[in-house]
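As you look at this complex, bear in mind that one protein chain is not there, while each of the others sits in place.
Going in written order, the chains are labelled A, B and C, and every chain counts its residues from 1.
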Amino acid sequence: MKDEVVHLRVPAQPEYLALVRMVIAGTARIDPLLDDERVDDLRVIVSEACTNAIEALRVRADDQGIDPAALDSTIAIECHLSSSRVEVIIADEGGGFDPDDLDALPAVTDPSRLRIERGLGIPLIRALSDEAEITSGPEGTRVRVVLDAEAPVST
Amino acid sequence: MKDEVVHLRVPAQPEYLALVRMVIAGTARIDPLLDDERVDDLRVIVSEACTNAIEALRVRADDQGIDPAALDSTIAIECHLSSSRVEVIIADEGGGFDPDDLDALPAVTDPSRLRIERGLGIPLIRALSDEAEITSGPEGTRVRVVLDAEAPVST
Amino acid sequence: MIELGLELTERDGWAVLAVSGEVDVATAPRLRERLVGLVGEGRTRIVVDLEKVDFIDSTGLGVLVGALKRVRTNEGDLALVCTGPRILKVFEITGLTKVFAIHRSVDEATVSA
Partner (left out) sequence: MIELGLELTERDGWAVLAVSGEVDVATAPRLRERLVGLVGEGRTRIVVDLEKVDFIDSTGLGVLVGALKRVRTNEGDLALVCTGPRILKVFEITGLTKVFAIHRSVDEATVSA
């Protein structure tokens, strides 16, 4: 079965995020498996995963009292194109976390929702993908998502 | 000294070329070291180097009587951003060649120039870069170019 | 440097901030700073016009939620203008369509709110 892969590795810094989104969108369009809406979903997913990676690095650098850029850390992105789906893997070198131990978001009608300025990233990744898997440890985190060509997520 | 690197690896196939140009242009614009004209020069350089890589793979596949895609070969591109220059390395897994043994182009006024439909790639790479180095062997070819922020190539 | 356009105009007592470009972790701090600045100047009736935003992710949403909180604390209000389906989608999925008043135009936002 066809599996063409585009690998990208960038410094774990905010200014590379737009580039990552551009590459992912450009790759997904090489074989037009996904329609424009799903390509946009993929841009959000990848942006969320990379933002978390950058944030994790910032935390690690703060702990060490240094500039995040001094860690020279990178984010590795793989985009697999097969004949029926697009699979993207985002891997970082941050300190990891327990993906099963995230606070649930308060219900949207709950007035305390207004307190939530964060915690939307992983819910978005899960909602916009057909398959999402997060593995994390002290060496880093790996987010794997799949978007199927056949089964568009409806909004 | 600052050295931020973007790594990209794509299948050695024509349909990935536009993506590679997009990434290189996008990377060069992260730190606006180069003006638009020089970013365009870089797009041409990278396109020429990748075209040669794809062509080398096609030759190798023809020799083996198979489809080039079946070789599963990739092109690796590195783009280094320092504070004074952009350095790009394009490496392929083709059969290599002797860069010092290329036919010189006939003079432009020579009527035989019309016979030349090829052989313009490497001259363009050299003309558009401030520094160009080609190393090649049976395991593959590596093209390294530098564009200085300070010394624009005049046309 | 990724560009984020921030253009401030005035409409019927509302401060209208038109945002253009991509709002992510690289650019959101500039949006936050601008919104915090407005509230600091006592401008607590704010419309954020997202019509020219090509991309927004949770970092951008977080800045908007933070600003909403801030204006409400100061007895003001914050309304959004957004019709683009790709931008609306992230508000919908995160449930923020129920938190923000989202209007189809600046006119609608400044009249109805």
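Some notes on this structure:
We adopt the following convention: a contact is a pair of C-beta atoms (placed from the backbone, for glycine too) under 8 Å apart; a residue touches a chain by one contact, two chains touch by 3 or more.
Note that the structure is predicted; figures quoted are calculated from it, not measured.
Here the missing chain is touched by one residue of B:5, B:18 or B:132, and it is B:18. Those residues of chain B that touch the chain absent from the view are 14-15, 17-18, 21, 37, 40-41, 43-44, 47-48, 51, 54-55, 105, 107-109, 113-118, 120-121, 123-124, 127-128, 155.
The rule is simple: only the chains that are shown with their structure count from here on.
At the far end from chain A, in terms of centres built from Cα atoms, lies B. Our note on geometry: chain B versus chain C, Cα centroid distance of 44 Å, whole angstroms.
Chain A and chain C, compared by their mean Cα positions, are separated by 24 Å.
Multi-chain contact residues of chain A, defined as those touching 2 or more other chains: 15, 18. For chain C, the set of residues that touch two or more other chains comprises 1.
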